[in-house]
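The complex is shown incomplete by one protein chain, all other protein chains being positioned as in the whole.
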Amino acid sequence: MSAHAPVHHTEAPKGWFRHYIFSLDHKIIGTQYILLGLSAVTIGVILSLFMRIHLVWPNAHIWGFANGIVSPEDYLRVVTMHGTLMVFFVLTTVPQSGFGNYFLPIQIGAPDMAFPTINMLSFWTTLLAMLVLLSSAFVPGGASISGWTAYAPLSAVGQIAGPGLGLGQTLWVISIALFCGGSLMSAINFIGTTIDLRTKGLSLMRLPLTVWGWFITACVALLAFGVLLAACILLLLDRLAKTSFFIPANLDVSGVLLHHAGGSPLLWQHLFWFFGHPEVYIAILPGMGIISHVLSTFSRKPVFGYKAMVYSLSAIGFLSFTVWGHHMFVSGMNPYSALAFSILTLVIGVPSAIKTFNWLGTLWGGRIHFTAAMLFAIGFVSVFVTGGLSGIFLAQPALDLYLHDTYYVIGHFHLIMGVAAIFAMFAATYYWFPKMFGRHMNETLGKVHFWCTFVGVYCIFMPMHYLGYAGDPRRYSSIESVNYLIPLHPVHYFISVAAFFTASAQLLFYWNFFWSMRHGKPAERNPWHATTLEWAVPTPVPHDNFAGRYPTVYRGPYEYSVPGAADDYIPQDIAPELVAKA
Amino acid sequence: MPPHTTVTDEIEIISSGGGAKPPLPTGGGDDGQRGERPEMPQRIYITGITVAMAGILMFFMALVSAFIVRKGLGSDWHSFPIPRILWANTAILLVSSLTLSYARRLFKRGDQPGFRHWWAVTTVLGLFFLVGQLIAWRQMVATGFYLASNASNSFFYVLTAAHGLHLLGGIIALLFVGWGRLRRLTLATASEIAGYYWHFMDGLWVFLFLLLLLGR
Partner (left out) sequence: MATNEELKARRSRAKAMVLRKSSAGSAVPAVMFAIVIGVLVASTLFLHFDHIWWFPPAITPVGHQIDHQFLLTFIVTGIVFVLAQLTLAWMVFRYRDQGHKAHFVRGSHVLEVAWTTITLVIFVSLGVMAAHAWGEVHFGGPAPGALQVEVTGVQFQWNFRYPGPDGKFGRIVPADIDASVGNPLGLDPNDPEGKLNIVTPSLYLPVNRPIVLMIRSQDVIHSFFVRELRIKQDAVPGLVIPVHFTVNKIGTYEITCNQLCGLGHYHMHAFLHVLSQADFAQWEKKQWASLSTQ
């Protein structure tokens, strides 16, 4: 026993402000990020419902909008804010800075992140960025209408190209630039922590796949966000200082001749998507790690092909920097480079396929327990397959000629980002809630939440593929003007109804989440009988995670149903001589 | 949020890992020492600055590739005379790297006053560089080359400003080290990582300067 090793406790700071608001504790910061993401997703979902109402019931009166009708400019503002909030403030924060911050240090046996002050700063920078973004809706001209992709020159020439492109667009750029800063700080923390603070015995190949997911995501973020920051600075200069990075000469916008020199709109796209494609992998990689983790726990089996999972996560991270051109096949980019990007895009599908095979292999021969977390993990595999396969079509420029910028693309990326990544977050929530709050979420409510959501999201996003086949373009604020869109109205109607149903089902989750914090069934230390280090610490988790006694790791992270062992799980930190034999 | 509790009892049960020595230093072995933040090994700061430099490098590479793409686009790239003072600035920055290396060597030899002296020299040289950059800007404006005059000018200002801001961060770091009142880092580690960053800024400047010279 460790009675003689000096125990170096650290205590939580006194004072409500230091403890809860300006906390340096990674667990509190992780929770803050999760709550930030929850606020962002709430707004984002409501905005998407506005979109669906306006498309299908364009004469409906909606409180808050001028004349009670959603005008074309309001619709595009909603589109922009929805995309920006969801991609940046939900998908890039919660899986990584939310759950990652909370559980990375614990899973590697560390007392905190390597740089707690920078951790705190990264959260407050991100929160500031979100407030700046939201403020853009309330300034003269309103929020930007150029989408979350903010293509130049539309986003660069200012108010003459449309409403919201004045101060609203400037605030958007500032918000994103701030977000870049917060993400870069966070990435440095994650990388440093994983490299340097692993406890004794925890070699890289014994890390839980959640940690691998967070680590590789941080590496990708480190290299991608600097590029977006550079692009934002150049865009800001074009807007405010009349430079011509992205604005070509001889533009006549709304009858006004602009005096710019020969900038390149494609340059913005290259810079944006060089960041933008790694960004979407930043959104999904932590989720992949979490799903492997959850599937293993509730199949009572090791993750099938652990090494292959690590290599495929790494391959995806690396390759994500080589495929950005597939967003630009019809942009006017060199058609020869299109072919190169196409092949690379198809190649990056391979590690994702490997992961899917390995997830199925993890289920094979298992003893599957259908907890709410597990339901979302299984659902993840289904939606990830569906969403991933539609990518095979888009990866071919010949097919992208038709499908680019249609609803097919919206269906594709929503299934991957808006469903699969969200499922991973739900799985993570149901899984880790007992450790975070010392209480269980209601399993029955969780199951109902899952089934309503699983059916609902397929009803929303599968039909979008058919809209794409029919050539329905994206970001149209009305589907009344183009003749060939009229026969598609029933499909849009179905999607809108499904959207309302699915959004309503999320209320079950909100209720469950907040109610269970106070009134959920008290949780034991390791309710899922799981093997990784977060289940070795008491609930509630001590301020410095291990109360001064850091564990030694003796084995890999997924030793479930090991032959010869009495229990169907062996925690990572139990010495071999202490493992009960059958 | 669950209230904080001391949980030594449960630790006895779970740490059946046989009294693993904590991988982190325990601050002098005081039993039950209550600090607010746990001790971290110094190597995390080396990793941290290395990782940060990688991120910063990507930021500059984005600007540089924008430069190269924009230059190659068309015939409207007009050259401009490089302010002569930039040569002096470059020399000053290179010398400051030398003085910094010398300061660190003195530190390793245990010569504290020598270290402080040459560290201060480095800091002052850094400030001279920044002032020199501002003078270069004034010279550009005086000869009629403004930020929006031409793409080549725009990049001149953007690249020098971006580098200057990052160098300012480096100067602040040098000042912190010189001040000596470091809380979590040892002086050895702080001077080491400040040194890496400074050399990185130096090398980056040489690269940017050559780019501007050859590409303008």
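Note that the chains are named A and B in the order they appear, and that numbering of residues resets to 1 at the start of each chain.
Methods note: contacts are C-beta pairs under 8 Å (C-beta built on N, C-alpha and C of every residue); 3 or more make two chains touch, one makes a residue touch a chain.
Model, not experiment: these values are computed from the prediction.
Undergrad: Could you run through the displayed chains and say which ones the absent chain touches?
TA: The undisplayed chain, in the complete complex, is in contact with A.
Undergrad: Decide which residue listed in A:Arg206, A:His293 or A:His404 touches the omitted chain of the complex.
TA: Of the candidates A:Arg206, A:His293 or A:His404, A:His404 is in touch with the missing chain.
Undergrad: Give the residue, chosen from A:Ile21, A:Leu35, A:Ala60 or A:Leu389, that touches the chain omitted from the document.
TA: A:Leu389
Undergrad: Just one of A:Ala308, A:Met517 or A:Val579 touches the chain that is missing; which is it?
TA: Checking the options A:Ala308, A:Met517 or A:Val579, the one contacting the hidden chain is A:Ala308.
Undergrad: Could you tell me which of A:Ile21, A:Ala60 or A:Ile343 touches the chain that is not displayed?
TA: Looking across A:Ile21, A:Ala60 or A:Ile343, the contact with the absent chain belongs to A:Ile343.
Undergrad: At which residues does chain A meet the chain that is not included here?
TA: 72-73, 76, 145-147, 151, 153-154, 157, 161-163, 248-255, 257, 262-266, 299-302, 304-308, 330-332, 335-336, 338-339, 342-343, 345-347, 349-350, 353-354, 356-358, 360-361, 363-370, 375, 378, 381-382, 385-386, 389-390, 392-393, 395-399, 401-402, 404-406, 447, 451, 454-455, 458, 462, 466-467, 469-471, 473-479, 481-484, 487-488, 491, 560-563, 568
Operating definition for what follows: only the chains that are shown with their structure count from here on.
Undergrad: Quick check: in the complex, which residue numbers of chain B touch chain A?
TA: Answer in residue numbers: 1-8, 10-12, 14-24, 26-27, 29-41, 43-44, 47-48, 51-52, 54-63, 66, 69-70, 73-74, 76, 147-148, 150-151, 154, 158, 162.
Undergrad: Spell out the residues on chain A that touch chain B in their complex, using ranges where they run on.
TA: 1-13, 20, 24, 28, 31, 109, 111-112, 114-116, 184, 187-188, 191-193, 195-200, 222-227, 229-231, 233-234, 237, 241-245, 249, 261-264, 267, 270-271, 274, 437-438, 525, 536-540, 542-544, 546-552, 554, 573-575, 578
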